[in-house]
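Here you go, one structure.
A protein chain is absent from this complex, but the other protein chains hold their places.
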Amino acid sequence: MLIFSVFKTLTDQQVTVELKNDLSITGVLKSVDQFLNIRLDNIKVLDEARHPHMMAVKNCFIRGSVVRYVQLPAEHVDTQLLEDATRREALTQVKR
Amino acid sequence: MEDDNSPPPPPEQQPPPPPSHTGSPTDFLKGVVGKRVIVRLTSGVDYRGILSCLDGYMNIALEQTEEHVNGVVTNRYGDAFIRGNNVLYISADEPL
């Protein structure tokens, strides 16, 4: 839930999503859901020569489970806030 | 096996409870905390260390950990968190 919130605060920012098949897509984060599925606009594939079939694609929906990394704009991430929120969430999940 | 001609045991003579050294998996896990263990991952990599604790997902915290690949020490960690889905088995590396 915490990470979902982080992504929500980053909507309309530029991110780079790296998929498990090594495809990297840069675009504007338009929306995200609780599964961390991601919708990107104005996309650009990093290595277009290797993925020519992606050249005409302008936006996409990425299933969360195929994501390896998302590179985030560091200037829009409050790391102190993140750490505090993470500690708070950890407290609520201690008992199992 | 060899007693298929003998009458079935009367109901008050249930088979004896299993010897105490074959406890449930949970008993094993409780007994092994704080002991030296070998954790084998599905990838075949072994981690040898002292089991600090584990949870219901088999997430594992190890201390003084050595990573063994093909019998060769490839890394050492003071502490290590192992994500449970990678675990094939936990084996006691000292008498319980």
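A and B label the chains in the order they appear, each numbered from 1.
We take it that a contact is a pair of C-beta atoms (placed from the backbone, for glycine too) under 8 Å apart; a residue touches a chain by one contact, two chains touch by 3 or more.
Rule of thumb we're sticking to: contacts and distances are computed from a predicted model.
With the options "LSM complex subunit LSM3", "Ras-related protein Rab-21", "Anaphase-promoting complex subunit 11" or "DNA sliding clamp PCNA" in hand, the undepicted chain maps to the protein name "LSM complex subunit LSM3" (source: UniProt). Within the entire complex, the positions of chain A that touch the omitted partner chain are 1-3, 6-7, 20, 36, 64-65, 67-74, 77, 79, 82-83, 85-87, 89-90, 93-94, 96.
Against the chain not shown here, chain B presents residues 41, 43, 47, 52-55, 59-61, 63, 65, 69-72, 77-83, 85-86.
Basically, only the chains that are shown with their structure count from here on.
In whole angstrom, the spacing between the mean C-alpha positions of chain A and chain B is 37.
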